[in-house]
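Here the complex is missing one protein chain, while the rest keep their positions.
Here the chain labels run A and B in written order, and each chain numbers its own residues starting at 1.
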Amino acid sequence: MTTRTPPADPCATCPAYAHLERMGIKMDTFDRVVALAGNPNTGKSTLFNTLTGLKQHTGNWPGKTVTRAEGGYQFNGVRYKLVDLPGTYSLLSTSQDEEVARDFLLFGQPDCTIVVTDATALERNLNLVLQVLEITDKVVVAVNLMDEARRKGIEVDARALSRDLGVPAVPISARNGEGIMSLLSTVADVIEGRIATNPCRVEGTPAFQKAIRELTPLIEHLVPGIPNARWLAIRLLEGDARVQQAIRSGELADIVRRQRSPEEQLSSTMAIVGRQ
Amino acid sequence: MIVWFVLVLGCIIGVVLPRIGLLAFYRTWRATRERELVEDALKYLLNREYQGRHATPESLSGALALPRARSMRLIEKMEAQGLLETRGAELHLTPEGERWALHVVRAHRLWERYLADEARMPLARVHDEAQRREHTLTAAQLDELEAAMGYPRRDPHGDPIPNREGSLSDVAGTPLTAWPLDTPGRIVHLEDEPAIAYEQILAVGLRLGQMVRVLERTPERLVLSDGEHEYRLAPAVAVNVTLAPLTEEEAARNHTIPLSDVPLHQTAEIVALDDALQGFTRRRLLDLGLTPGAVVYPELQNMFADPRAYRVRGTLIALRRDQADRIWVRPHRSN
Partner (left out) sequence: MATPEDVLARAEALRNSLPSGFRDEVVQSLYAEAERIARRAVKTAADRKYDLDQRIDRLVTAPVSGLLIMLLLLTVVIWTTVSGANVFSEMLATVLFGFGDWARALFVSWGVPWWITGFIWDGVYLCLAWVVSVMFPPMAIFFPAFTLLEDLGYLPRVAFNLDWLFRKAGAHGKQSLTMMMGFGCNAAGVVATRVIDSPREQLIAILTNNFVPCNGRFPTLIMLATIFVAAGFSGVTASFIAAGAVVGVVLIGVAFTFFMSWLLSRTVLRGEASAFTLELPPYRRPNVLRILYTSLIDRTIFVLWRAMLTAAPAGAVIWLLANIPFGNTSLAIAIAGWLDGFGRIFGLDGVILLAYIIAIPANEIVVPTMMMMYTGASMMVEGPGSSEAIRALLVEQHGWSLLTAVNLMLFSLLHNPCGTTILTIYKETRSYKWAAMSVMITLGTAFLVTFITASLARLISHLI
């Protein structure tokens, strides 16, 4: 399972040393877990292969017939495990793919999530980004297929996008390797807290808002320290059986406990101290 | 000699073996059949009580098509289980009986919803199939089914689905025969019993959620219009159709056409998804960005003109004609 050890080389963060090493399936030890989400046909698997090389672990998600791919990369001396989530348009439906993606973001607790978007159809892709932002605030948006967008006369202002979303957006072109390094350093910055995120949350209708405002404190009260009570409230209102079960079984409390375990905290402090 | 012995022994074991033997099969079959009977009786009693009348042993044996003696045995058994009481000639449900009856009604209507939305079964067949399946699920499984379908409130005929606690809200509406002339209304309920009347309603093409107005009413017939087609019904059938006044949003839905009628290469804006579009399909279409206000552009059709591909929010999505029929749009002025 997740073994986290502090990075080896303390001086590796200097930009001059920026260095990507594809580790493929050699990931018996890793420091960070990064999830890769995105719509279908956005070049998500191209980015996955660019980062991890061709070798990867493929199998099924436990109990599901949905393909799961995992690979590793090392960036500036920190080893990352990259988990490829199934490509989905949304996280709200009951299809197997969406359930897998949703469960991993919530219960798998990745250190950071890269949402791959298609620069030529940004509006559609932002729908998923906004949904991911409801669950977790450690998000980096990769605006992929920039080369294709340019060819079609589409310009994307990544700065405006970052400002509106409240999380960094990095223009890339996974096919040509364009922007990969800056994407990875942004991911590292978000994980280590060097970039603070303030994700945009969608308001919805007044009645809905009121219901969420009423339910969220109840969940926070039930599971103190839970990071995404608001999202859980939304899911409960929608009647998500998985979340209902997680609340009933106390699974959520376990997650919070795991997050706060002293060992865990020690290793992450050491990681940050070691890099300064 | 030994062969015969083994054969006979084998047969005996095959018959009496617990759980997988023939006898065990027969027992489970009998028990299931018995439970179905009890549940059908409960449903019938509940239905009568909602109509303000109480059932009698005679009407029960008529409704379940049982011989008299058999239905008497059933009533005795149900009384012993505390599900009903006989008061004089009338049969009354006990609170326990009512709870169980509501569970069956809930199962029936959830199944109808599932079969109509998720399995896309023709409406005329939904009732019979649900009749068969309503006895198969436990309360917990029903909750799961309900959650998976996103907590529907009405079955495909417009009847309310009882919630877990068994409470049931009524349909507010006016029967078609009493609806004022030339006033737009929305069909909120189609009674599915008797089946002959229901089939006629479906055969003329009326469906739940449709907006209609009454053009003409005589003792022989009623003429309705939805702006496109005219429908003729006998008053005896029309009683089974219930209408309610339009909400503001529904009134705005006028002057729209189905997406499938928009010619190729002409943009249109989505006004609403039809109420008949429910369940997984509705959620998937919304997730794909086919929300009210979105601009769609029919870009491509295949050699059979079904499905067609529409450009929505920058992506090309293929939809079948029966889905596009249920997306209401307002075409943009062609330039």
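As a convention for this text, a contact is a pair of C-beta atoms (placed from the backbone, for glycine too) under 8 Å apart; a residue touches a chain by one contact, two chains touch by 3 or more.
Every value quoted in this text rests on a predicted model; they were computed, and no experiment measured them.
**Student:** So there's a chain missing from this view; which of the remaining chains does it actually touch?
**Tutor:** Result: the unshown chain touches A, B.
**Student:** Return the single residue from B:A89, B:A119, B:A139 or B:A178 that touches the missing chain.
**Tutor:** Missing-chain contact among the listed residues: B:A119.
**Student:** Which residue among B:N47, B:S225 or B:Q301 touches the omitted chain?
**Tutor:** Among B:N47, B:S225 or B:Q301, only B:Q301 touches the chain that is not shown.
**Student:** Quick one: say which of A:T46, A:Q109 or A:S182 touches the chain that got left out.
**Tutor:** In the complete complex, the chain left out is touched by residue A:T46.
**Student:** Which parts of subunit A are in contact with the chain that was left out?
**Tutor:** Contact residues on subunit A toward the absent chain are 40-41, 46, 49, 54, 58, 65-67, 90, 92, 95, 97, 120, 122-124, 126-127, 129-131, 148, 152-158, 160-161, 164-165, 175, 200, 202-205, 207-208, 211, 214-215, 218-219, 221-222, 233-234, 236-239, 244, 247-248, 250.
**Student:** Could you pull out which residues of subunit B are in touch with the chain that's been left out?
**Tutor:** Missing-chain contacts on subunit B: residues 114-115, 118-121, 129, 133, 150-151, 153, 163-164, 273, 279-289, 291-294, 299-304, 306-307, 309, 313, 315-320, 323.
The rule is simple: only the chains that are shown with their structure count from here on.
**Student:** Which whole number of Å gives the spacing of the CA centres of subunit A and subunit B?
**Tutor:** 41
**Student:** Which part of subunit A faces subunit B closely enough to touch in the complex?
**Tutor:** Within the complex, subunit A contacts subunit B at residues 89-90, 92-95, 118, 120-124, 127, 238-241, 244.
**Student:** Hey, which residues of subunit B end up touching subunit A in the complex?
**Tutor:** Interface residues on subunit B, with respect to subunit A: 144, 146-148, 150-151, 280, 283-284, 287-289, 312-315.
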